[in-house]
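For this depiction, one protein chain was excluded, whereas all remaining protein chains were kept in their positions.
Our next item is chain A:
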Amino acid sequence: MSSQDIPEENLPAEQDHAHAAVTVADEKNPFADPGLPPHEHRIQDIDERAAKRSERVVALLFTVSMLATVGFIVSYVAIPHDKSIFVFPIGHVSALNFALGLTLGTALFCIGAGAVHWARTLMSDVEVADERHAIAASPEVRAQVHADFKQGAKESAIGRRGLIRTTMFGALALVPLSGVMLLRDLGPLPGTSLRHTLWAKGKLLVNMNTNQPLRPEDVAVGSLTFAKPEGLEEAQEDFQNEIAKAALMIIRLQPDNIKDKRELEWSHQGIVAFSKICTHVGCPISLYEQQTHHVLCPCHQSTFDLSDGARVIFGPAGHALPQLRIGVNDEGYLQALGDFEEPVGPAFWERG
């Protein structure tokens, strides 16, 4: 659309003029507020044909929206919910999700685009000024309210009858305690439950993946094995709670490589068992570096040296991973020689 298309009589003569010359109206104070600038006409304001075009665009957008809604309903009915299609560059996606989302998106977007285009091109864009009024009340109103309040307070005699006042505040202060009391049964008290796990003397170490008790020869050097205490099955109701504390990491080191004296004592032929639960905030540690015997928690990157009592060598964890003392029973299976000596998982106030 070039300006030649606009009928001559519609062209605002003033428009160019306003921009050309720079005039400072107020000689005394050139920084003074000159007031709202004159309204600049849009092309739709002066050319009915342009306005018509805008109208058609808006109507087109609303029509597209209607079609898209029809498309949504058709997609819902026609596309099977398990059909997958390849869309470049996203890859394989659910056809139904793709079609429903795009049709719904189009239907909504076009309503919005239509409304905004309508507002921008056809509705009046003349700027108007509204007055603001002070928010604070006038001194008279303020005085009146204060006087009313004092009158009310005086009539209630709350200031004079101290006994009523004190007992009322007492009653109001106490009554929420009932609500607090009711929260008590949200859970049991911690007691010492965070200190104990399912591990006990004689419990066999069961491979998490094969569900078979482990023998020393099942644990190869450089491998990482996850274990659980015997008798704990996935279908049990308390499985999640118990495994959250009892999960075990088993690795085999060369006994010469074990730097920590207690770690060596608690191991069996270089096989050591550590809690899998990070002492930082309780993520299960899963990344094992064979060469260095470091394990890394994938959540917050605490790194422990399993050849040195699982002490923390990097990251936010505050103390070493608890070790489980293990041995071998008469039948040659790895067994625990007791529970962990310290609480597993994140530290807490009573841990000590």
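As a convention for this text, contacts are C-beta pairs under 8 Å (C-beta built on N, C-alpha and C of every residue); 3 or more make two chains touch, one makes a residue touch a chain; residues count from 1.
The rule we apply is simple: contacts and distances are computed from a predicted model.
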Among "Nucleoside ABC transporter ATP-binding protein", "Neutral amino acid transport system permease protein", "Cytochrome bc1 complex cytochrome b subunit" or "Ion-translocating oxidoreductase complex subunit C", the omitted chain is listed in UniProt as "Cytochrome bc1 complex cytochrome b subunit"
Of the listed residues A:215, A:259 or A:319, which contacts the missing chain in the full complex? A:319
Even though one chain is hidden, which residues of chain A still touch it in the full complex? 22-26, 29-37, 76, 81-82, 87, 90, 93-94, 96-102, 104-116, 118-120, 123-125, 127-132, 134-135, 183, 186-190, 193-194, 208, 226, 228, 234-235, 237, 240-241, 243-245, 247, 276-277, 280-284, 286-287, 298-302, 312, 314-319, 345-352
